[in-house]
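Moving on, here comes chain A:
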Amino acid sequence: MGTENIPSALVQFASADKLINLGRANSLWPLTFGIACCAIEMMAAGCARFDLARFGAEVFRPSPRQSDVMIVAGTISKKMAPGIKTLYDQMPEPKWVIAMGNCAISGGPFVFEGQYGIIEGADQFLPVDIYIPGCPPRPEALIEGIIELEYKITGWRRWPKVTAE
Partner candidate 1 sequence: MTEPIVLQPDETFVLNVGPQHPATHGVLRVKMTMDGEYIYNAETVIGYIHRMHEKMAENRTYSQYLPNLSRLDYLSAMAYSHGYVLAVEKAAAIEVPERAEYIRAITVELNRISSHLVWFGAFVLDLGGFSPLMYAFDDREQILDLLEGITGSRLTYCYFRFGGIYNDIDEDFIQGTRQFIKRMRKALKMYRKLVTTNIILIKRLKGIAPVSVDMCQRYGATGPVARGSGINYDVRKNEPYSVYSDFDFDVPVFTECDAYARYNVRMEEMEQSLRIIEQGLDKLPDGPVNPEKKPKAIKLPPGDYYSTVEAGRGSFGIRIVSDGDKNPYRLKLRTPTFSNMHLFDEACRGMLIADALAFMGSLDLVIPEMDR
Partner candidate 2 sequence: MPLLTLHNSLVTYLVVGALLFGMGVYGMVTRRTLIGMLIAAELLLAGASINFMAFNRFTAPDPAFGQIFTLFIMAIAAAEAAIGLSIIVAFYRHYKSIDTDDAVQLKG
Partner candidate 3 sequence: MIQTLTTPDGLVGIIFLFMVVVTLIGGLVASASERLVRAVIGLVISFVGVAGLYYFLNSPFIAMMQVLIYVGAVAVAISFAIMLAAPEEKKKFSPTNPLTGPLGLISAALLTSGLITIALKTTWPIMPKVNNGSVKIIGIQLLTNHSMVFELISIVLLIAILGALVIARGGREH
């Protein structure tokens, strides 16, 4: 494979990189962008009972220019997809995408023979980082998704893993 032959940088700032990644991972500002049912659970996750703010992720920015993570919370219709793509392109690097809910993962319950209106999953046109299944997922699942995203960025999971009994 050609990708393996890329020479690594001569000087590496490993610790600085780590710090930067930590910074990025703990200050994930989502874009205020709800599409459907899951958006309500996203709001619920931001509200008092679950409080995304604890992870520094409550700053829902209305402008894509200032947000780091896009939570695709709902069904993506074919009419909407170009808009979402534009929003994604407007976000500055580094940026991440969370596909929340079954609709955003694969079209969910709205996939059927002869469907004409929806895109079957956000990963068809966006590089999705985290998938959170559920219809809709509980707010804890979204928090878990944020934690998982932090794990992906830093390679270090700071919180215990909760197993449901």
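How were these picked? Simply put, all candidates are chains of the complex that A comes from, given by their letters.
Structural remarks
The definition used in the following text is that contacts are C-beta pairs under 8 Å (C-beta built on N, C-alpha and C of every residue); 3 or more make two chains touch, one makes a residue touch a chain; residues count from 1.
Bear in mind that the values here come from a model prediction, so they are computed numbers and not experimental data.
Touching chain A in this complex, out of the candidates 1, 2 or 3, is candidate 1. The touching residues of chain A, when paired with candidate 1 in their complex, are 31-37, 39-41, 43-44, 47-49, 62, 64, 74-75, 77, 79-80, 83, 87, 109-110, 112-118, 135-136, 138.
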